[in-house]
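The complex appears here without one of its protein chains, the remainder shown in place.
Right, chain A next:
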Amino acid sequence: MRGTHVANKMDRADVADVSDAPGGTKQPRRPTRRYWRAGFLRGGIELRHLLRNPKEMSGHLTNVVVALLIAAYISDDVPGTDTPMAHLVLAGFAAYGLFQIGLINLPQMLVTEREEGALLRLRATPGGIPAYLVAKCLLVVVTAVGTLTLLLVTTALLVDGPLPHGPGGWLTLLWVTTLGLLAVVPLGAAIGAVLPNPREALALIMLPVMGLLITSGAMFPLTMMPGPVQQVASVFPLKWMAQGLRSALLPDAARAAEPAGSWELPMVALVLTAWAVLGFLLAIPLLRRAARRESGSRLSARHRKAAQSGALPA
């Protein structure tokens, strides 16, 4: 009966206002608090499901394993410096890991859950959509921080991988990671809101992401790329995430190998902030639209289509 207070605020002129619990002693618990709680509980449960799902876990662990293998096989130095090439690659993998969580895993998750009807169920539940967003943020942050930590710790232990030098380095690692996630997560949410279905979604996202992985200087020095390619890659966040993480993980002397001859940290902050702002501006209306458009008949129509293409049992 606690909800009655809230319910009575509605536009219900024709409705008798019948009083609440006996004596009216119960204070209505603020629904916002309940929704936050539901969101955190949901995030925790989704995280537990992720940890228990070998297929999905292996997707996240593959990056770490591949990074380990590559780092173990590369022995030369970054041209013009005495920094091991492996460190540059590992910093690139760290950046790519964040990029992938925001722009591949998150949109896929959103599209799948939209198609299965989870979004519709939450829309039909009081506070469901806010709780969903809280849960997804929690899931993304924990996965990102978890895989990043795993990558840095295992490579540091097994292949002498890089770790930040001093408090300044850790601080840079922290802000570049945070800003990098802010740059890709809203963008990924926006992509997830517009992509048609999980099967086409992966194909549509993978190609540009792979292109950026090669051209953004994450795997080898950007200076090896032709000028126009470098310029195109500088528009996208991956280049700046990788550069920022290199500045945190590599010794200062390694900046000699950067195209600008410096880490360009203000530019890193600026570009990532710009993407974050753009992502939020796109994500909020697109997610609203996606949630608003969900209804039972749309869901059935999509299921029929999926069943016809043989992707789902009818």
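Please note the rule applied: a contact is a pair of C-beta atoms (placed from the backbone, for glycine too) under 8 Å apart; a residue touches a chain by one contact, two chains touch by 3 or more; residues count from 1.
Assume contacts and distances are computed from a predicted model.
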According to its UniProt entry, is the unseen chain "SusC/RagA family TonB-linked outer membrane protein", "Polyketide beta-ketoacyl synthase 1", "Multidrug ABC transporter ATP-binding protein" or "Glycosyl transferase"?
"Multidrug ABC transporter ATP-binding protein"
Given A:53, A:149, A:231 or A:273, the residue that touches the chain left out of view is A:53
Where A:45, A:235 or A:281 are the choices, the one touching the absent chain is A:45
Could I get the residues of chain A that touch the absent chain, sorted low to high?
1-4, 6-7, 9-12, 14-16, 18, 20, 28-29, 31, 34-35, 37-38, 41-42, 45, 49, 53, 113, 116-118, 120-121, 123-128, 131, 294-297, 299-300, 303, 312
